[in-house]
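Written out below as structure tokens is the structure these notes cover.
The complex is shown incomplete by one protein chain, all other protein chains being positioned as in the whole.
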Amino acid sequence: MSITLPKVRVPYLLLFPGFAFLFTFFILPIINLAQTSTQTPIAGGDTGQYEQTFAFSNYVNAFLDNREQFARSFVYATLATIFALAIAYPLAYAIAFKSGKFKNILLVLVVAPFFTSFLLRTIAWKQILGEEGFLVPTLRNLHLMGQQTTITSTSVAVVAGMTYNFLPFMTLPLYASLERIDPRTIEASGDLYANAITTFRRVTVPLSMPGVVAGTLLTFIPAAGDYVNAAILGSPNTKMIGNVIESRYFKIVDYPTAAALSFTLMAAILILVTLYIRKAGTEELV
Amino acid sequence: MSSKIKDATIPTIPFKARFSRWFGRNLLRIYMIFGFSYLFIPVAYTFAFSFNDSGKSNLIWKGFTLGNWQNPCGAPQICAALGNSIKIGLLATIFSTILGTMIAFAIGRYQFAGRSSSNLLIFLPMATPEIVLGASLLSLFLVFKVNPGFWPTVIAHVMFCVSFVVVTVKARIASLDPRLEQAAMDLYANELETFRRVTLPLVAPGIAGAALLAFSLSFDDFIITNFNSGTMMTFPKFVYVAAARGIPAQANVIGSSMFFLALAIVVAGQLVNRKKAR
Partner (left out) sequence: MAIDPIEARGDLRLTRITKSYGDFKAVDDLTLTIPKGSFFALLGPSGCGKTTTLRMVAGLEEPTVGSIHLGDTDITTTRPYQRPINTVFQNYALFPHLTIFENIAFGLRRRGIKDVKEQVDKVLSLVELPHLAERKPTQLSGGQQQRIALARAIVNRPALLLLDEPLGALDLKLRRQMQIELKWIQREVGLTFVHVTHDQEEAMTMADTIAVMNEGKIEQMGSPADLYDDPETAFVANFLGQSNLIKGKIEGNDGDNLVIDLFGQKISMPKARSHAVDNSLYAGIRPEKFRITRAGSDVRGNVLNGGRIEDVSYIGVSTQYVVAMPWGQELMVFEQNDDGVPPFNKGEEVVISWEPSFTFGLRGDEDIEAGTEVNPEQLDE
């Protein structure tokens, strides 16, 4: 029970600075992005000069021109999310149930690698998996890999990099959810004739669903918009939509297209996320 | 009766069965070892190559040296970039923690019209891909003829950190027993004193955690920074740009140092917590 102060509207006072900030620097930019996305370059003007023409064709063109990258982004993000879930779930489970007094240390160790700069880690992978590393030459010598095949500059490397980089975002929510499970429910399941696998399937997994939902969202959303892994570990053939948007801002100056692409990406993610949440049935995420 | 039990031989289980039972029970533990090794591979690699006598390009192992550690600012621009990252991190942490904590208290403590919409507004930045956040903010700055650089970057960082601060602090507030504040008022503390002497100390660990989270998100940020920093260098940006021609080993030194420093802080925090509980 919270005690209400009589006259002053305390909650609104507290909210005001933060929300004013968010409105100015989050909502407003998105609105501005929307109105940029329907502009066209001024005929005869310099680069970077546009006029508002409500050209919704920008969206159509942007999508059609880049549908390959869109598809690729969502495929990579989905794959990375699935792999991250597969790797993180047993890890989170082990920490939650099988680590005894080392629990806190292990949690720190899960997060610790990510104190090194994300770029340094990704570049480290590039070098480990690249021509100069020791893995590829060794595999080639053992004839497990062809002389022409590489790991870097492939979609495999990009997805692997994404999986690695988003692992803590998947592990921590999973751990939080698994940790909350009352171990006595698992005991009760055994008492009611379920073996270990059935218990896992019918008790543990359903009870950990909130963590699974949170983890997959926290992984998929940034992964879909990522471009750094693709830039470092990939090749021009593995370009994701993020790379396209970045180049439309900095290399080929084309703000309306970039804006349209950003919006399309955001809309696509929002739709997928809403459908996913509806299906998974979790309302309170924050 | 008891002698009969003593004389009975203890049945021996064949080795194969014993091994598979041990394996089944320890499967997860074995997996954990592999899992953590996987997590630490790039970290170990980065650390190892910080000792490389590499000159400009740190791709192949040339020889062991402590020179990089003795001269971490040796590479051009690297310490300026690091300095910017730290400055931005501190500023972003301070502002986002203050704004976020205020919002967390409002949403977590009070019932008011628009509470669920507020929750949604906080959730949106976390659900938006960084590239959209960065690009839209850049567009806004361009419209107002503000050049990307230091302060736009700080603003951008505050923007995306606030939501994480709110979520972290809100969780801590939710675990606070409201009866403690009632007890304080019952014991002659008015609203302000109650907040100062009971609420705040108990929420402080959550605020500290949120601040640490905000700093690490800010320090390690690349995408949003890339859009809003213009020519100003931050450490992640430095590494990205340097990747094309060759990352100096000093970057590895700094990366490894950040790792050890952060590890030390977290471990220290754990020890302090354990000491407090005693």
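The letters A and B name the chains in turn, as written, and every chain counts its residues from 1.
By our rule, a contact is a pair of C-beta atoms (placed from the backbone, for glycine too) under 8 Å apart; a residue touches a chain by one contact, two chains touch by 3 or more.
These numbers were taken from a predicted model, which means no experiment stands behind them.
The shown chains contacted by the absent chain are B, with contact judged over the whole complex. Set against the missing chain, the residues B:27, B:60, B:120 or B:180 yield one that touches it, B:180. When the missing chain is restored to the complex, the residue among B:107, B:133 or B:198 that touches it is B:198. Only one of B:189, B:241 or B:267 touches the chain withheld from this view, namely B:189.
For subunit B, the list of residues touching the undisplayed chain reads 177, 179-180, 182-190, 193, 197-198, 201-202, 276-278.
Methods note: only the chains that are shown with their structure count from here on.
Per-chain Cα centroids separate subunit A from subunit B by 16 Å. Note for the complex: subunit A touches subunit B at residues 1-5, 9-12, 14-15, 17-19, 21-22, 25-26, 28-30, 32-33, 36, 87, 90-91, 93-95, 98-99, 104, 106, 108-128, 132, 164, 167, 217-218, 221-222, 224-228, 232, 242, 245-246, 249, 255, 258-259, 262-263, 265-266, 269-270, 273, 285-286. Touching subunit A in their complex are the following residues of subunit B: 28-29, 31-32, 35-36, 38-43, 45-46, 49, 59-60, 98-100, 102-103, 105-107, 109-112, 118-119, 121-133, 135-140, 142-143, 155-156, 158-159, 162, 166-167, 170, 178, 181-182, 185, 191, 216, 220, 222-223, 226-227, 235-236, 239-240, 243, 247, 251-252, 255-256, 258-259, 261-263, 266-267, 270.
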